[in-house]
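Apart from one protein chain that is not included, each protein chain of the complex appears where it belongs.
Coming up: chain A.
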Amino acid sequence: MALVTATRRLVHVTLRESSRRAAVISAASLPTQSRATCLQRGFTTSTQPLRSDNKVTVHFINRDGEKITVKGSPGDSLLDVVIDQDLDFDGFGACEGTLACSTCHLIFEEEVYKQLGPVTDEEMDMLDLAYGLTDTSRLGCQICLTKSLEGMVARVPESVSDIRQSGDGSS
């Protein structure tokens, strides 16, 4: 595990240098360890031209049922998008995309889920600990955006506390 992490860190540092060379530095576009995951899977962002149409629209349904529409770049993970777009999901992404928690748990529709690619044992092991696990659940830090996922909907599931809050009448 330590070697994988070290590799991710190394990859992310390389990616960061590429960002610098691209000369578009905003705090929001700095890569995270989850971006490194997408890089390992062959989605590079360093050679993408900086055109505004090179974006993927993602709809998030938050825990209040509100739909929030944002855009991400191919190669971003869904965790990257949540962070870059300042989406305020309580406690999302606690381990910063290193497959050491299940707080970036997202639920998808069947058709989208099928397009998301294979789940590694490593991801499945952490996903198994997520509250409200479904057959179309994934960890957001492991989902890499591609153009074919344009318009995808990702639902942020309730956490344990939400369930108890709604039903509890005690003061």
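FYI, contacts are C-beta pairs under 8 Å (C-beta built on N, C-alpha and C of every residue); 3 or more make two chains touch, one makes a residue touch a chain; residues count from 1.
As a convention for this text, contacts and distances are computed from a predicted model.
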Going by UniProt, what is the name of the one chain that was not included in the view, given "60S ribosomal protein L25", "Gap junction protein", "Annexin D1" or "NADPH:adrenodoxin oxidoreductase, mitochondrial"?
"NADPH:adrenodoxin oxidoreductase, mitochondrial"
Which residue from A:37, A:73 or A:102 sits in contact with the chain not drawn here?
A:102
Filtering A:53, A:86 or A:110 for touch with the omitted chain leaves A:86
Tell me which stretches of chain A touch the chain missing from the display.
1-2, 5, 9, 12-13, 16, 27-28, 30-33, 62-64, 66, 82-83, 86, 88, 90-96, 98-103, 121-122, 124-126, 128-129, 131, 133, 159-161, 164-165, 168, 170-171
